[in-house]
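What you see is the complex with one protein chain gone and the rest in place.
Up next is chain A:
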Amino acid sequence: MLAEILHTLPQVLIDGLALGAIYAIVALGYTMVYGILELINFAHGEIFMTGAFIGTAILITLTGLGWIAVMPALLALLLVLVITSVLTGFIGMGIERIAYRPLRKAPKLITLITAIGVSFLLQDLVRFITEVKRGNYILTGPSMFTDRVEVKTSSVLSVFNDASFKESFIIVFVVAAIMMITLDFFINKTKWGTAMRAVAQDRDTSALMGVNVNKVIGLVFFLGSALGGATGVLFAIQYGTIDPYIGFILGLKAFTAAVLGGIGNIRGAMFGGILLGVLEMFASANLTLMTNGVFGAEYKDVFAFAILILVLLFKPEGIFGKVVMEKV
């Protein structure tokens, strides 16, 4: 059994890293918002989904205009990423302004309920627009970066099988890495980043120190949503077909990643995302083998949720988080 698991390990790792990179960036959005408002922004998964749709729509339009054929593919991708992230960033800010800000003093669960409402609303809006435009809400984008690259992992260790990946995997991974490093730099080294960390620590005190709290919260939503939207584009390119309901489960798993890494902790979220992606791929490839066919790959979601529940039950502060005492 071990040999068989080892055979597929390189491929599992590659697929897991691609998925994990996506989880990691979406998890960043959850963790930033939670760090600053202590709110699970349920709508974040939907922002990701909206990003995927906006990106695909732009790509389809560009293809229709014949620009894709003459433009270098990388430039087209960059253009799409920038436009999408700006648009989803503003959507995120708008959601915060309309649905969350009036409730900042309300009990947390009321805000959580609004977040679920926003999430449903976005799902249906996207479904509706796509269905009106295309007649079907399942959308397949133009195929880009589909050439397969072979990796001769068998020459490294004889137990490994050869693995292969699409070119888009490199794109996903590199773009994700750039985004994460930039965000990390932004938060740790710039003035706005310092303001964000200050607000996350103590909103009232940082307001007294001259930080414009509302602006900072808006910025957090902008950044998180922009990253989420861009990730949506990456997802659409990597996996091809998208529908308006991809965001919820993926968002939930990204939230799992954020909790796994310690919620509110930026680097933890990145680590948690990668870890969860690899674990999930590992489970979907090997669950059948490990349980003698009792559980198959269809239980991979159960596996991810089980991780979430176990982490929340036994280590709610996550891998890198701090334990917080609660008082009346």
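In this section, a residue touches a chain if its C-beta (ideal position, glycine included) is under 8 Å from a C-beta of that chain, and two chains touch if they have at least 3 such contacts; residues count from 1.
Here is the rule we use: contacts and distances are computed from a predicted model.
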Out of "(2Fe-2S)-binding protein", "NADH dehydrogenase subunit L", "Cytochrome c oxidase subunit 3" or "Branched-chain amino acid ABC transporter permease", the chain not pictured bears the UniProt name "Branched-chain amino acid ABC transporter permease"
So one chain is hidden, and I want to know which residue out of A:I68, A:L81 or A:L308 touches that hidden chain in the complete assembly. A:L308
Kindly state which of the options A:I5, A:L62, A:L79 or A:I113 is in contact with the chain not pictured. A:I113
In the full complex, which residues of chain A touch the absent chain? 38-40, 99, 102-103, 106-114, 116-125, 127-128, 131-132, 137, 248-249, 252, 255, 293-294, 296, 298-299, 301-302, 305-306, 308-309, 312-314, 316, 326-328
